[in-house]
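Just one protein chain is left out here, and the rest sit where they should.
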């Protein structure tokens, strides 16, 4: 499936959960300071494992960086 | 009829035109620098003679004063 | 003898030393933070006992007070 | 004779009057806005013709220039 | 011969379709008396003067206010009605329409204030009113804060000038935030008319030196000890500031530098 | 009819036995060229203009400087020679005497500076020179710091005016310490002429609003991008500031206050 | 014994349900390196520090930003996420919701800017976003202009603090309009946190002397020549300003007055 992640088109296997995509996309195992929106809706951490994705879904994966 | 003129209730004879009411209310014959709204709508000078009023109508009669 | 002390004429017995006059004038026994000028010359503490006065001498007796 | 004019040593014939030296030195015939000091003393215009000079005399010849 | 000098003679203030030779706009209120007001307007050189609309008092023949309109018109002034005292876009729009009818002008000084304590403009109501009045064909001069963002929005809405305050109305505190006026000036194509808070001649001169195009005063003149003299002062101050701006001031320097020549000094 | 207006027409600047209609004094140095200088003097309205004395260059017939004196006199200016570049009372006194002889005037702008880095006046040498020159019959205008104590001493010495700096010569930093100028003004019977550091029109206007009686500028005009336009600006700025001072400005207020009447507002 | 001294020890900053012993809020961006940033936070005494949310770069294991969250939490800082870079209410609200999820906090520094040139807040979008976020249960700290009217509207919308700018972000120009900050302070029940434009310690001290309750800085520290020393300076400056405000400064006087006693002077 084709996902739009942080504004860029990315190809992923079908049937991956949100959690799996985030793991692959970010290469991280812990997600402190991170949040995800699927098609403009925030998905809370607990639901990442049970959220399925489909092609053309749009993901924003953000995390804390230094700011003023 | 009872008119509300500049926020105050005033009693006038029935069947007066807008012009007649304005003349009586202001005591003036010339209306330079003056404007009138009937029930929130500006009535242009030319229509004062042909505009009839009825009880409970609300008039604002304004004129130019010094301002900053 | 008549001494001028801090701008005021004062009468003292003759033959008093500077120390004795200061003691009587100020009512003090210790002189920390105090200094004396005799006729415009500073007299150091050690010499007070041996300095004699004569009529018309002028004394300034100053001490530390709060200041800015 | 050797005169010091405006800080510079200059050689002039003996027996020249102050006026003659000024004329030669400045190349001017009119002296509006000009003043002269001989050995630190201002010499008024009228006396230029009658003032004689001798070697080692020091002259300041000044004139009006733009200033703030 | 001197191109610059010539251009200054033709240095007109353009607001919408209007042109003015004077860059001073004056209010007509709060003077000791009408005679002083008229004389002040005259000596200041003002061409555009503000008035308010207020309810006609009942049964008072020949009252003062009617005359005001005629008197000002007879003397050749262009009238700029204001919406002073309006707290909402709706009130301001209606007042503007009444003014247009009463005075036969599409010019409107748009004031929509937030509260009587500060008399500061309400940015939301102001923008809404400006938008509506532009669509109704008015030449809108909005009294606004010195916020460059709101100024930009008012320009985008189609206003004919930006009228930022120097400081709150009637305080005479002068230009509280020159930096903001500079930002507004740099970012707009419109004339910038500094309105409110100017207290004396040097405030006016400074406004023009910042690049502003005109000033509007009332209390500074009306409440001076000698209003007519102050009106004259303000007229000169505007000319001074405008010309200083066009002249391009010398750069500021940290270290002293002599104008008189150093060469040829005597006695050394 | 308007007494105030009339009095302003007769508002002369008096320095010693001299009277001037203009309150602007200008320097004549550092302009792009002489034509610009002369035109600037003219449009500013200045009557009293400063010049320096410098050594005549040898063997240069018809040189510029000689002409300057005649040109300025022909155009009706009163000349104010300065002692710019002098570091001691002795030098300044001799320069003043030369100036009196060269220009036929007892007017002298007395400058005795402490060093070339700051060009600030030396209070000790200045006072000594002032004292000597007054005794020699000069009308002494001393260029001084903004120290009110030194100003008082110069007055006591018999000077004809006090000429405090706004800020260091040639910096254009404006009035660095308005409070000191106010103190000087309040304590002297003499005219106060603000000299040095004024950079643009609003600085001039402010000087007069503080109560000062005249201004002396040079670099602000000569080094403006367009000197003639700036000269005109300065002329207006002086009128603006002087009249604003005479008019008596409105009091500053912390809280907003409407000029437009509150009574009779519509829609309520 | 000294009641005042005691009360100062308990002088907490309260924002919504939060309490802080320090009145300095710091940003975490633009430091030469992370070590300097952390040391600066520490010596300033700050408890509440701002962070941004940005897109995770793809396939970069253990990247810096993830650590930032943990590092700041481990050191006991309270995090204040911002919505920097948002131009609309919609963007800002979504960013705030992401921040709440990512950081587990309802605190949000709400920035909705009008354009990248000025980085000034958009009054219309800001108010709309504030309104929405308050309804969604956030503790909203809005970065706003110094317009007292907008401040009042943000308070009415339920914000937990007012965060007016001193001057535009990153300029270090200090408090451009002290009068406006005073008006905001006088009219609100909320804490006033001066955000943006503070450039050095005296700016901070002044902010507190105007009655403001806290300050937020970033560039002033991060871009000082020695950030850690400046961070320490800012910590002291906040204490200085706050205590000076509580102490009640002496009245300003026009005329000199001696502290040393006049009586008993010698030699007369």
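To keep things simple, chains are lettered A, B, C, D, E, F and G as they appear, and every chain counts its residues starting from 1.
Please note the rule applied: a residue touches a chain if its C-beta (ideal position, glycine included) is under 8 Å from a C-beta of that chain, and two chains touch if they have at least 3 such contacts.
Since this is a predicted model, take the numbers as computed values, not measurements.
When you scan G:25, G:41, G:72 or G:94 for touch with the missing chain, the hit is G:94. Interface note: of F:27, F:45, F:85 or F:148, the residue touching the hidden chain in the full complex is F:148. From the options G:100, G:124 or G:239, the residue with contact to the unseen chain in the full assembly is G:239. In the full complex, subunit C touches the hidden chain at residues 5-8, 10, 25-28, 30, 32-37, 40, 42, 44-45, 60-68. What subunit F contributes to its contact with the hidden chain is residues 114-115, 117-118, 120-124, 127, 145-150, 152-153, 167-168, 173, 176-177, 179-180, 183, 187. Where subunit A meets the omitted chain, the residues involved are 6-7, 60, 62, 65-68.
The rule is short, and it goes like this: only the chains that are shown with their structure count from here on.
Remark: subunit C and subunit G have CA centroids separated by 62 Å (rounded to whole angstrom). Computed centre separation for the pair subunit F/subunit G is 47 angstrom, with centres defined by C-alpha atoms.
Once the centre of each chain is set as its mean CA position, subunit D and subunit F turn out to be 33 Å apart. For subunit D, residues touching at least two other chains, in rising order: 6-7, 60, 62, 65-68.
Within subunit F, the positions touching two or more other chains are listed as 27, 29-30, 52-55, 82, 84, 94-95, 98, 169, 218-219, 258-261, 264, 266-267.
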